[in-house]
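Working notes, beginning with the structure itself.
Only one protein chain is missing; all other protein chains are in place.
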Amino acid sequence: MKTEKTKIVEHSHLVGDYRLLVLDAPEISAQAVPGQFVHVRIPQLEESALRRPFSLYKAENSTISILYKVVGRGTAALATAAEGSELDVMGPFGNGFPIPGSEVTPLLVAGGYGVAPLYLMATRCLKKGVLFVGGATAEDILCIDEFEKLGWDVRVATMDGTLGSQGLVTDVLDEWLTENSARNDYSPAGHEIFACGPDGMLKALGDRAIAGEFKGWLSLDKHMGCGVGACLACVQKLQNVGGDEYWGRVCKDGPVFESREIVWESSE
Amino acid sequence: MKTEKTKIVEHSHLVGDYRLLVLDAPEISAQAVPGQFVHVRIPQLEESALRRPFSLYKAENSTISILYKVVGRGTAALATAAEGSELDVMGPFGNGFPIPGSEVTPLLVAGGYGVAPLYLMATRCLKKGVLFVGGATAEDILCIDEFEKLGWDVRVATMDGTLGSQGLVTDVLDEWLTENSARNDYSPAGHEIFACGPDGMLKALGDRAIAGEFKGWLSLDKHMGCGVGACLACVQKLQNVGGDEYWGRVCKDGPVFESREIVWESSE
Amino acid sequence: MNDETKKSDLPIDVPVDLSVNIAGLEMKNPVMVASGTFGYGSEYAEQMDIDRLGAIVVKGICMDAWDGNKPSRMVEVPGGLVNAIGLQGPGVAGFDEKYMPFLRQHDVPVIVNIWGRSLEEYGEVAAAFEDVEGVSGLELNISCPNVKEGGIAFGTNPTMTADVVAHVRKNTTLPLIVKLSPNVPNIAEFAKIAEAEGSDALSLINTLPAMVIDVETRKPVLSNVIGGLSGSAIHPVAVKLVWEAAKAVKIPVIGMGGIMRAEDAIEFMIAGAAAVAVGTANFIDPVASLNVIDGIAAYMKRHGMSSVSELTGSLEL
Partner (left out) sequence: MNDETKKSDLPIDVPVDLSVNIAGLEMKNPVMVASGTFGYGSEYAEQMDIDRLGAIVVKGICMDAWDGNKPSRMVEVPGGLVNAIGLQGPGVAGFDEKYMPFLRQHDVPVIVNIWGRSLEEYGEVAAAFEDVEGVSGLELNISCPNVKEGGIAFGTNPTMTADVVAHVRKNTTLPLIVKLSPNVPNIAEFAKIAEAEGSDALSLINTLPAMVIDVETRKPVLSNVIGGLSGSAIHPVAVKLVWEAAKAVKIPVIGMGGIMRAEDAIEFMIAGAAAVAVGTANFIDPVASLNVIDGIAAYMKRHGMSSVSELTGSLEL
């Protein structure tokens, strides 16, 4: 049984619309893989309201942490949940990021709350790498000090230039890629991208991974129903190695897919 | 405009399932008549939930008080409203009890939370009278000390005999009526009944008022929609002086009716 | 789902024109209150400024006074309520005597919702309103689930719908709005019939037939056994039907069903409604309809629209 009645250990405001939720959830904590998510029942909403998915940000000492942004009625209601109260959480769900071998430099690329699963990823990587993180403004750049504490190289981009360089996170990544591919011993197999953020960013990263012939692991964010693969609400067009296209379930077959699997549709 | 955004000044547990709610509501407080009610939007319920009606228990110093029993999802949700938070209240609504002249001995008869409007009534009566109060058990007998402090004669009946005499409140009333009608100067016009409680009790009181040829003012409790007379949900079969029967609205035409107006239907 | 750009790119201070003309009836704005949820207007007059409304549709009226159903008549359910009032009303004469004097003092169009138990009675009621001063239009209720005869039976049978609309049309010179029944597989068919038989506008939806059982007593909660579901619960169903009806006809469509806030009303208008009516929400918040008016105006400003008619049918497929 993967449903756990957890207790809210900590629930605090981070910055702007971002909040931190720490739950006492020994079973989920023990199984957690970076890139997996939990499916949370929001106690303040009516009985018929759907659960909401959130990536695992931390999993340690029998607890799990979630880093979330208040964007709609579900997250607004969640924000009122009191410390000490109970939260009904399912998970961990989905296929997370594959942990790369020690010969690979992991390039983590995050947009907004996308840093959450990447932080768990950073704690599990055998080799320290680079975090590229982007957002609209300084407030959207979260927990970079935590990555630095782990010894990671952090590179920031904001659209308004209030933190790091001004522009897209992909610009900063491109710089790094150009620098590196100019090296003598350069091999595309030497790095892999692990990314979480908006679709536009993920698509741009996927294009680079395919063009540069390295792996790009992208974690998709789709509205979900069941979270377990039963309802077929969260689908993404994918292709198998033979090139056949099909709808994959982000909750069960993902949320992490390799760039080459994903078929981006213009209308989306 | 009769809708008032009030502030919860006090919200406390009384006994058993009963709770006290005090609201800062200067406009409603100023207009309050005993027997009137307020129509409360329960903030914890979903947007489409109907309001819930509650009698005015007290109205003093710009505040109003409600004494309520937790019986269903609305009152259960109301019980979680925090002191200091806002409550959307409409009212005061309905026709209250007519305040009798000083020549009349008011006989107040209450079942359960029916004491609430009768307490406000007691504070407004020109002549002190008798409160007859009944309930299933001692826990259902509320605020009798408050009536005593006002100098009222209080007579209690509980079904299980845990407080006052064992039996129905009408038994205790019957005793009083027998005693009094035996008096030399007895006149049925010398007393009037003012009652609030379950339909069975009200009907029994109405029967006595009609048989004894004195007035019996009964406050009905019907499930309500709008509370203002628009939806026709809260109807009670009534008759006019000519004997024509019609559906009256408890919210607008009542909730207080004289015994002779009410046509009790067996099926209800 | 790209609200951000829309919000900031557009001019903020365009003047907005909310007025609409429905079936020849000039309204200050497209927001009416739905029949049966606003009494006869006076009940809410102390709670809000009724003159701000686009129109008031009063509770269903037939020729003579009618008792309606026995209680209980209403029960709350998730997302709304189920009612079986059963069209209690004062009849044409009683309405004229008791309620019209108040309404005539107000500057708001009055639309009377009418019903009958037979074709003839529908015609009679319509004709009787020719002589009632101050009535701006008739809404023909052929979709009430709560009366044994008449009501919904007329609204779910194409031939009966055609007959009753044609017959009422012959008996009235007032603007005629036909209120369609929601539980038919093809609403467009009924919309076209009503239009062809002379209806000036359509309104939809009425409540959805529903039932609630008390599991402890194993009895229906409503004395009438069956009632009509209204409120948020029916909103997405109503939007679908309004969209289909509006596509099928040229006459204006009045959208209703679960409007709780301005966004719900705007959805109806985007789907093709020229006006809307607020129903159940009145019970919960007496100023709900006024909030809808204000919300539509704010939305129009935000989206750079000058006339509310730009909203009607603006759905992009």
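Chains here go by letter, A, B and C, matching the order in which they are written, and residues are numbered from 1 within each.
Everything that follows uses one rule, which is that a contact is a pair of C-beta atoms (placed from the backbone, for glycine too) under 8 Å apart; a residue touches a chain by one contact, two chains touch by 3 or more.
Since this is a predicted model, take the numbers as computed values, not measurements.
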{"item": "Which residue of C:Leu87, C:Leu140, C:Ala233 or C:Ile251 touches the chain not shown here", "value": "C:Ala233"}
{"item": "Hidden-chain contact residue, picked from the options C:Val212, C:Ile254, C:Ala274 or C:Val308", "value": "C:Val212"}
{"item": "Hidden partner chain, residues of chain B it touches", "value": "46-48"}
{"item": "Interface residues of chain A (partner: the chain not displayed)", "value": "1-3, 41, 46-51, 88, 90, 222-223, 225-236, 246-247, 252, 265, 267-268"}
{"item": "On chain C, residues whose C-beta touches the chain left out of the figure", "value": "1-3, 6, 77-80, 82, 152, 156-157, 181, 183-186, 208-220, 225-227, 229, 232-237, 239-240, 243, 258, 260, 263, 266-267, 270-271, 299, 314-317"}
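Basically, only the chains that are shown with their structure count from here on.
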{"item": "Most distant chain from chain C by Cα centroid", "value": "A"}
{"item": "Chain at the geometric heart of the assembly (C-alpha centres)", "value": "C"}
{"item": "Whole-Å gap separating chain A and chain C, where each centre is the average of the chain's CA atoms", "value": "47"}
{"item": "Residue list for chain A, restricted to those that touch at least two other chains", "value": "46"}
{"item": "Chain C, residues touching no fewer than two other chains", "value": "78-79"}
